[in-house]
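See below for the structure under consideration.
Every protein chain but one is kept in place in this view of the complex.
Labels run A and B following the written order; every chain starts at residue 1.
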Amino acid sequence: MFLKNCWYVAAWDYELIDGKLLSRTLLNDHVLLYRGESGKVSAFNDRCPHRGALLSKGRLEGDAVRCMYHGLKFDATGKCVQIPGQDLIPPKMRVRTYPVVERDHLIWFWPGDPAKADPSLILDLPYMREPKWKGLPAYLHYDANYLLIVDNLSDFAHLAFVHTKTLGGSEEYAFVTKPVSVERLERGFRVERWHKNIDPPPFHRKVIPDKQAKVDRRNIAKMHVPGIFDMETLFAPAGSGAENGNLAGARQYRNCQFMTPETDRTTHFFWNYLNDFEGSDSTISQSLLASLIEGFMEDKAIIERQQKTLDEDPSFQMLAIMADAPLAHFRRVLEKLIEAEQTPSPATGTHA
Amino acid sequence: MFLKNCWYVAAWDYELIDGKLLSRTLLNDHVLLYRGESGKVSAFNDRCPHRGALLSKGRLEGDAVRCMYHGLKFDATGKCVQIPGQDLIPPKMRVRTYPVVERDHLIWFWPGDPAKADPSLILDLPYMREPKWKGLPAYLHYDANYLLIVDNLSDFAHLAFVHTKTLGGSEEYAFVTKPVSVERLERGFRVERWHKNIDPPPFHRKVIPDKQAKVDRRNIAKMHVPGIFDMETLFAPAGSGAENGNLAGARQYRNCQFMTPETDRTTHFFWNYLNDFEGSDSTISQSLLASLIEGFMEDKAIIERQQKTLDEDPSFQMLAIMADAPLAHFRRVLEKLIEAEQTPSPATGTHA
Partner (left out) sequence: MFLKNCWYVAAWDYELIDGKLLSRTLLNDHVLLYRGESGKVSAFNDRCPHRGALLSKGRLEGDAVRCMYHGLKFDATGKCVQIPGQDLIPPKMRVRTYPVVERDHLIWFWPGDPAKADPSLILDLPYMREPKWKGLPAYLHYDANYLLIVDNLSDFAHLAFVHTKTLGGSEEYAFVTKPVSVERLERGFRVERWHKNIDPPPFHRKVIPDKQAKVDRRNIAKMHVPGIFDMETLFAPAGSGAENGNLAGARQYRNCQFMTPETDRTTHFFWNYLNDFEGSDSTISQSLLASLIEGFMEDKAIIERQQKTLDEDPSFQMLAIMADAPLAHFRRVLEKLIEAEQTPSPATGTHA
């Protein structure tokens, strides 16, 4: 059961270049995404209403798409505008379309009631458009429900054990640091955690000149419904007083991650790991991309196996530890939103 | 749900040479087909009644088959005639057999009530035995229900879009031609369609000397229960009056296709595409075989994906266009026959 009246990331903009008819499963629906010749992006149910052939195997004609089984043509609103050999077109011969919005290099997609698809509800992450933040857009596919990835991002103790040699740096992180702040938000949570006077963790050490100097590390992580994670990471010279606002010599990262359900058991994972210090040295973004992939592959092995374990024994009850408070809150928030969506509202009125 | 009291093609005769014990699933049953030393073809349920071992992994002994697990031997009627180490053979130790008839290079198989298996009900396609028609017997396996292939063959608009560069020739075919005749038959349909003054389509152009001359093309396609397609194709010089019976300079094809369900979601597809003009030039049959495989692979990609689409969403209701009239009629005919077969008949009496 997914939250339907919500914006999800469907694709990066670069995936739709050159007239590509992109076939992608989103929340169990097969969707065709494409940019028409006018530049407008459309999202169709990827199934010809005539005999069910894939429209993504069809042909782009202007802003329209022609099914290449029997030649039916649909305009960008999903309306059938031509049936070869037949003059009259039945009005119900239409393809289902979905609201889409292109913003900050992302294609956002609304799987629920189109009347409620208000673009102002799209989460704003300014780092995704500000020139000072540099990074490379990236994608991974997970064989796991998207909430297991949300869970993973909710407890930073895993950095110590899963990512010791990549993103974490040392097992000490799990033992000596604790969140200084855990906030329950209306549609998510916020966790702040410091780790002081430490060696720079491997991914960071690779891209800085002074690899020996101790640093203070601060992570401010936020999770937002349905599964959008942004983390502000700061590395400052150890003892320089970053906790009091002195950012001299600090280097910062902005981690933007978008988890979109493909099916109940698979996930599209989009991200961009941005930095504010590379200047014109693009090898820094490239090194960070490689480091993040390395780290995410460590997560992926655990999370995909977790999915199998849960599938094999649906009666398994996980036992929470104290660090699970944020994820437990997030799951409650999401359940309530889904429950509200499933309950027929007494009055009419739009959502927005 | 399949029609059971009906002849289906089980194999080509050449598949049973050299004592081959051919294991083939037909209408969800595992069947052993073989030619005994006497020349007679038998069809057994491919499962030893003792412990379920495959008889197709057994040994041909004359017209009998021995299971090579514990050595039980069954004669061509399915009766157990030897149990090693045991003198008395229980009468119920029998393998189920099916009626089979060998005719015109095909092995026909009757999955229903053996008492109703009248060989005179086998569809007669004389081209399959007349020497003037030359061709090569062929086979493809489909990961789709056989009726999706029947559907495909029912609407010739698909020639224009799916087979533009192979069997079709141009998209114009879908726009400017219409069937001159659609007949609803008691056990199928007949469609006649002309396309005049056209370039020869690619598969035909390859095997004729004058590749530039325009032609008139006529297709007379018939579909028969349970899923047998024959099409008479004529190419005559453009404007030569073939529609009035002048066949001077005409070249003809006979397309015989036999769709036999393997399972609910897979199909055995047998065919022979015959021509009347190759004389002693067997490269023409070879070229046509290659062209037909090329064209069928184009269908197969669409049809197999259609099967997945239907599996994923059984609630999907296709919307018919006018060209779907023949397939709609065929499906109604078949449904009524299956329904009649499922209803217990009030009186006794045989089918034939």
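Definition applied: contacts are C-beta pairs under 8 Å (C-beta built on N, C-alpha and C of every residue); 3 or more make two chains touch, one makes a residue touch a chain.
Please read these numbers as outputs of a predicted model, since none were measured by experiment.
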Candidates B:K4, B:K20 or B:H70 - the one touching the absent chain: B:H70
Sole contact to the chain not displayed, among A:D46, A:D75 or A:D155: A:D155
Which of B:P84, B:P131, B:P209 or B:P314 contacts the chain that the document leaves out: B:P84
Residue of A:K40, A:K178, A:K214 or A:R332 in touch with the missing chain, whole complex considered: A:K178
Interface with the undisplayed chain - residues on chain A: 151, 155, 157-158, 160-162, 171, 174-175, 177-178, 301-302, 305-306, 309-310, 312, 316, 318-323
Chain B residues touching the omitted chain (full complex): 30, 47, 49-54, 57, 66-72, 83-86, 90, 92-93
